[in-house]
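One structure is given below, encoded as structure tokens.
Every protein chain except one is present and positioned as in the full complex.
Labels run A, B and C following the written order; every chain starts at residue 1.
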Amino acid sequence: MNNELKRFDVAQLAHVEIFTPDPDGTLWFFKDILGMTEVEREGQSVYLRSYEDFYHHSLKVTERNEPGLGHVSWRASSKNALERRVEEIAKSGAGLGWIEGDLGHGAAYQFLTPDNHKMEILWDVDYYKCPADQTTLLKNRPQKRPTRGVPVRRIDHVNLLSSNPTPNKQFMMQELGFNLREHVVQNDGGELGTWLSVSPLVHELAFMKDQGTSEKGLGRLHHVAFWYGFPQHLHDLSEILTEHNIQIEAGPLKHGVSQAMCMYVFEPGGNRIELFGDSGYLIFDPDWKPVRWEESELEKAIIYYGAPLPDSYFKRGTPQVKAPVISEG
Amino acid sequence: MNNELKRFDVAQLAHVEIFTPDPDGTLWFFKDILGMTEVEREGQSVYLRSYEDFYHHSLKVTERNEPGLGHVSWRASSKNALERRVEEIAKSGAGLGWIEGDLGHGAAYQFLTPDNHKMEILWDVDYYKCPADQTTLLKNRPQKRPTRGVPVRRIDHVNLLSSNPTPNKQFMMQELGFNLREHVVQNDGGELGTWLSVSPLVHELAFMKDQGTSEKGLGRLHHVAFWYGFPQHLHDLSEILTEHNIQIEAGPLKHGVSQAMCMYVFEPGGNRIELFGDSGYLIFDPDWKPVRWEESELEKAIIYYGAPLPDSYFKRGTPQVKAPVISEG
Amino acid sequence: MNNELKRFDVAQLAHVEIFTPDPDGTLWFFKDILGMTEVEREGQSVYLRSYEDFYHHSLKVTERNEPGLGHVSWRASSKNALERRVEEIAKSGAGLGWIEGDLGHGAAYQFLTPDNHKMEILWDVDYYKCPADQTTLLKNRPQKRPTRGVPVRRIDHVNLLSSNPTPNKQFMMQELGFNLREHVVQNDGGELGTWLSVSPLVHELAFMKDQGTSEKGLGRLHHVAFWYGFPQHLHDLSEILTEHNIQIEAGPLKHGVSQAMCMYVFEPGGNRIELFGDSGYLIFDPDWKPVRWEESELEKAIIYYGAPLPDSYFKRGTPQVKAPVISEG
Partner (left out) sequence: MNNELKRFDVAQLAHVEIFTPDPDGTLWFFKDILGMTEVEREGQSVYLRSYEDFYHHSLKVTERNEPGLGHVSWRASSKNALERRVEEIAKSGAGLGWIEGDLGHGAAYQFLTPDNHKMEILWDVDYYKCPADQTTLLKNRPQKRPTRGVPVRRIDHVNLLSSNPTPNKQFMMQELGFNLREHVVQNDGGELGTWLSVSPLVHELAFMKDQGTSEKGLGRLHHVAFWYGFPQHLHDLSEILTEHNIQIEAGPLKHGVSQAMCMYVFEPGGNRIELFGDSGYLIFDPDWKPVRWEESELEKAIIYYGAPLPDSYFKRGTPQVKAPVISEG
């Protein structure tokens, strides 16, 4: 019966931590342009959330000499579910052990993916305490919609670069109960990208093959995605980004994989951020067969319509690699 | 552990059957205006689906002298989950027993809610077999997007009228594992409306107090909802409905409950259909506390912005009642 | 040939002045919620513009004990055109004479409509001088798009209440060359509303019958309209207005007349402001026959789809009348 429960044991993406060498620029981007709210500061870290994120924070920004991924935090479905998953992860040898907690949450169990992305799983979270002047009549919304920038609504997913997506995918499926929703498979059988979820979202987590380096275990971040749900907001944001000299890497465009209408930008600290402009599609089928895109279908998998993706999309991640080993072709 | 599994045992709304006294009008509405696809016919029934519904059908339209609800069909999360739920429902005394199946699915266990809405739960489903000329490069979409009308994407939820929402809600929570997401509570503690789900959607199922009659057990339908996900499509549809003399009861508007941007129309057979134009919000928190709207907050619960709802919204359901007992005030 | 030129002699709505008893509230509304830019202050007046208004200002807000219309300013097509129009207006007896100018423009000739709405016509205007940090790469836009509120793009039109729209309409057609685009005609031949323009816009100016008073010559304002051009922005604005307790009188909805998707709100000073969310339709036909809506078609003329309009829409204007004489029915 543990087996039956496994696929329900992780409930959601709770938060992500990113590193930035330019905290002022990064905070300006998330607060003034994406309309996020600063909740708290401690040491070199600032805790932020979108206006429909219910917990204390969904993004932790930590100053560091290089951009990159701090960690990814998953919330279990219950205290029991947390215990089940920790037991399995520990058995797998990937565990780093418990931490006491952080601002906004209690004890969390940390671990590494095969490619050394740091993650944690937890149960105890603090809910956002809304100041009186920010409460709204809309009782299912934790605060008023901000009037700054083009405000994102919630954190959506994280996309990680890896030397080989397959073992990372297998780890998340076997130890944490993730479901494979879509993948792009090369002619030689290797996976170029895998999209995984624990909910009807097509992904809270993706692993893509790092084409910028052949080194293993770098734990590189491709992007963190925030969600709008309305296509117009990508257009609004595009204008503001252009007028404030923030580099739009690609989009607005529509992916085949996940049907996401989206765009990619680099925040001033150097990390790639995706903005998600519609709902994509949702998977309710409990017996879902992963959608398999062949190498020959790669073009439509990546871009259903809209701009082609630049080379940087496939090769650039954070931290940046010193001397990128460029794959031929 | 059964208890831990219960809340995951129902996976999704599979399909809804409605009755119509005007099958030609009803089919024209769903096919030509909402762009749905006719899949099969048998006897007095026609089976339809939206272009992103993955199974054989999501809507069964059956000729009958009066409009109303045929039945609501839920898909379990697994064969085991089906067995667990059937055992519980049978014990509760609400069971009607197994049927062998129908076009598009295998054996299903039927039962009645306390207010006599007919439902079923099943596991075996047929997937839609797309004709060659309708297949699409978008591999996560079961057919091309239709070029007729303003095509809906998938079935979303069903809303049922009841003499008292509370016991109906309790039944679905206790026997089928639904979660209460939001409710409107009168000053006397009675519930005016309850919104329930088994997924991050705020509701696949709602019960609202029937203000058009005080009779019990009528099994009346308030509406079936189909999903667009894009606000513009409500505007597009509004124009077409107006130009084709289909009555728009209300909207486009935005509910406080569920944050749904939506509109309500009566299909030619007389049933109310809701069209859902954005994503509302999604609930990923595994420890969600139901949002409670007080009677004094009713106005914002019902309409966050946009048109007020006409009296018919609260009193009219299908089948229509002969001599409506109108509640005062 | 003067006759051939007349219909081209007025080029556009240049600006509108409104009165407010609550300048702080009014300025907060236009600057923080509608994202307008304060350009200059003098005496009791503040000059504002939308981010795609090219001139010094499009809205002048003047403190006064009651809300209402200050004046409406039209820009002529040329210096010659200005002279031609002034000569005709003066002959008609409606002229008030020349003023030297105001902040943002040179000499203007002032006059009164038959119902005493104060207007002016001018040629010399100052263009907005954009501060260096607000200039944009988009060379056809006079400043960056603001990141406050949901910013309006330009002034669109003004709608005036009158005891009888017909003579006001005739005055604007005969003396200023306006074209009648649409009108609603009662069974007795009287006009309930008239929509006039000098450009492909369906209206820069409307006169509606004042159903809140039978007094003549009050010069009442129904509303000033600002333009978004994108339907989503009405939805965005609706959320923000609701969360900041600004009264939405009606909408978002779609008018039959002018095909405008729009909404109406009261700014804190009490004046009604319309927000225009799409493009309506444009009239390029030089031989346009006015669209005539009969009394029996009134419903669709007013609301093509969406919310019905409340009684206040037909009776409330600024300044408010002390003891409204309510027309029967």
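Brief remarks follow.
Simple rule for what comes next: a contact is a pair of C-beta atoms (placed from the backbone, for glycine too) under 8 Å apart; a residue touches a chain by one contact, two chains touch by 3 or more.
These figures come from a predicted structure and were not determined experimentally.
Considering the full assembly, C:Ser77 is the residue among C:Thr26, C:Ser45, C:Thr62 or C:Ser77 that touches the omitted chain.
Considering B:Glu243, B:Glu294 or B:Asp311, the position touching the chain not shown turns out to be B:Glu243 (whole complex). The chain not shown here is touched by just one of A:Gly70, A:Pro200 or A:Pro231, and that residue is A:Pro231.
Hidden from this view is one chain, which touches chain C at 1, 4-5, 8, 11-13, 52, 54, 75-78, 80-81, 137-141, 153, 182, 199-202, 229-231, 256-259, 278-279, 281-282, 284-287, 291-293, 297, 300-301, 304. In the full complex, chain A touches the omitted chain through residues 231-232, 235, 238-239, 241-242, 248, 251-254, 261, 300, 304-308. Contacts to the hidden chain, counted on chain B, fall at residues 32-33, 136-138, 144-145, 147-150, 230-233, 235, 239-240, 242-244.
By definition in this document, only the chains that are shown with their structure count from here on.
One inter-chain figure worth recording: chain A and chain B are separated by 32 Å, centre to centre, where each centre is the mean of the chain's CA atoms. Centroids of chain B and chain C (each the mean of its C-alpha atoms) stand 44 Å apart. A straight line joining the Cα centres of chain A and chain C is 47 Å long. Across the assembly, chain C contributes 231-232, 235, 239, 242 as residues in contact with two or more other chains.
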